[in-house]
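All protein chains but one are shown in place.
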Amino acid sequence: MRRWPYVVVTALVSAAVAVWAIPHLGDDPSTSVTYRGNDVGPALPRLSLDTVVDPMAAQVMLLAAGVALLVQVYSTAYMGDDKRYRSYAWLIVLFEIAMVAVVATDNLFVLLIGWEIMGVCSYLLIGHAWELPQARAGAAKAFLVTRIADIGLLVAIIVLGQTYGTYRISHLIDAAGQEEPRNATAIGLLLVLAVVGKSAQVPLHTWLPDAMPGPTPITALIHAATMVAAGVYLLARLLPVFETSQVAMTTLAVVAAVTMLLAALFAVAQTDLKRALAWSTVSQLALMFAALSTGNAAAGINHLVSHGAFKALLFLGCGVAMVAVGSSALSAMGGLRKSLPVTFWTMTIGFAALAGVVPTVGFFSKDGVLDALHVATDGEATLGGATAWVVLVVAVLTSGVTAVYATRLWTSTFLGAPAPAHGERRAMVGPLLLLAVACLALSVGQELHVGIGALSTLVAAVGIVAALWLRDRGWRVRFGRPLADELGLDAVFVRAAPAVTLGAARMVDAIDADGIDVYPRGGAWFAQRASWVIGAVQSARVQVYATIVAGGALLIVIGSVAAGVGS
Amino acid sequence: MPLLYPLLLSAALFGIGLYGVLARRNAVLVLVGIELMLNAVNLQLVAYDAWFAETLHTGQVLTLFVIALAAAEIGLGLAIVLAMFRATGTIDVDTVEREVEA
Partner (left out) sequence: MSLPEVVFLLLSAVVIASAVLAVGSRQLVHAALWLVVTLGGVAGCFVLMTAELLAWVQVLVYVGAVVVLVVFALMLTRSPTGARSAEVTANRPMAAVLGLAASLGIGATVITGFRGVRITGARPGTAESIGDALFTHWVLGFEVLSVVLLAALIAAIVLSRSGSER
């Protein structure tokens, strides 16, 4: 029972966040209330504890608080016997605080600090079972790849500060709204770089599937619902600052389009449930970015919240299945609907939300994204009509592929011949129920786009049918192998980056040894020779002394005589 | 005769004596070199006196003194050499300090 105090702490934190955020849900987005915190630090750059909570921020905060609490409850059963439970639980609390800081703060540097703390928590938590080499490797890879992208964030913050003279987000947005945003392309591209790493988009996407050796509840919290979504939130928040730059928006749209389809195809070819869900996360994040690229922040955040709910549900359910059969491979699962009934029903709702089936929230939020793209095709947005058309087509295709792999995973896990399995536990199942309810409840109040909705339902139906048909054919597909190998895109990071780093390190080492170390070594050598020479004088040999005396005396005498003669 | 003859002879003798002091291995032969140097000095003194020719005979008297002192010095020097031989068993000036340390 030593696990429950952590749940209580997390509950208190989440309750505080909820109390703070809920009143802002109904705010008019154009007027935001600023709390006066205490200013910390001297002139630019400065830290300040000011916060701004608009409806968008409030939603994300509630998502983070809710999922964190549910994960903490779930972990009491999932990780209950773990010997490092204490650090695990405290890291979840720390993570939650960091996420809330990133979302609520008005100061870019506090945001950066929270961003980095989240990265550190992610590293520590992925590597929780550090006895496993793949856990260590995954943690390091996640940290390093996101670090590369964080350079973009740091430079973007500095450019923002220099351009607008302030590091306060609300002032930045005001300033960008009043005049023409300056340096929009540079800032936009830098921010896109930052989120490409944090939210695992192409080409920095390879760390997310390799982070799967971490505990499943952590994957649900960090790599599905919150941290990777922080990138989306950042772009949504700072949208006014760069949305006038067509270059930046097009880059974002292209990255999103490539990622969403590629990741969906990879997800289809996976043989491991957890890894497939990871690729699914990458694909859905790309959808959110696609919405943002049209300038519609609301649609992106909407899909973020709904994805947080159903992806957390799916990962937690995956955890239940993993505990039941002892592995996350699809081959080990099958026919689990008998042994895991509650999990079956809740995950069905989750997979339905993923595929975009009415009446789950996934349907509504995905349609929101598609609608935003459709609206942008008339060329009014910065994106440009042609780009928007392309992205829209890709998004529709992706929806189809999403339905395919959602169905495949659902059938492979729950239908078919039963695999040997244990039962489900109450503490693990409770959060699943709550999340399933949320998937349905969040649909209330969502906008319905009839035309888009009909199209997406049709596409989803086609995907489901296709998946079932493929299942009957035993899942034999052309291009199956390359997709399963994820097109070898990881090779850059696995081979090239270490090779380059090693080469650079060797060069630096050589420069240090030959160029810089030469001086201390030379000094030592010189001192040795000098002391040898001086030591020769003290040879303790009588003849040497006599010679020196005779030589010295001769020098003095001859010298003085010569001087006398000369003068 | 020209004054230069004895003076140059003395110069040569001095150099030879200095070589002997600095190059010889046996301590007694070092003392021999010293004797040569002293003789060179004596030659010069006598030469100057022969040229200067005063009643004081400074040069020749000083030469007497030098001879006496040289005798005293070599007596003492050889006593020291003997003591060194008794203590270390060798009078090789090159290796004697190693013997002393050992």
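As written, the chains take the letters A and B, and residue 1 is the first residue of each chain.
To be clear about the criterion, a contact is a pair of C-beta atoms (placed from the backbone, for glycine too) under 8 Å apart; a residue touches a chain by one contact, two chains touch by 3 or more.
Computed from a predicted structure; not experimentally measured.
In the full complex, subunit A touches the omitted chain through residues 543-544, 547, 550-551, 554, 557-558, 561, 565.
Residues of subunit B in touch with the missing chain: 1-29, 31-33, 35-36, 39, 42-43, 46-47, 49-51, 53-57, 60-61, 63-65, 67-76, 78-83, 85-87, 91, 93-94.
To be clear about the criterion, only the chains that are shown with their structure count from here on.
Here subunit A touches subunit B in the complex through residues 540-543, 546-547, 550, going by the rule given at the top.
Across the complex, subunit B meets subunit A through its residues 18, 21-23, 93-94, 96-97.
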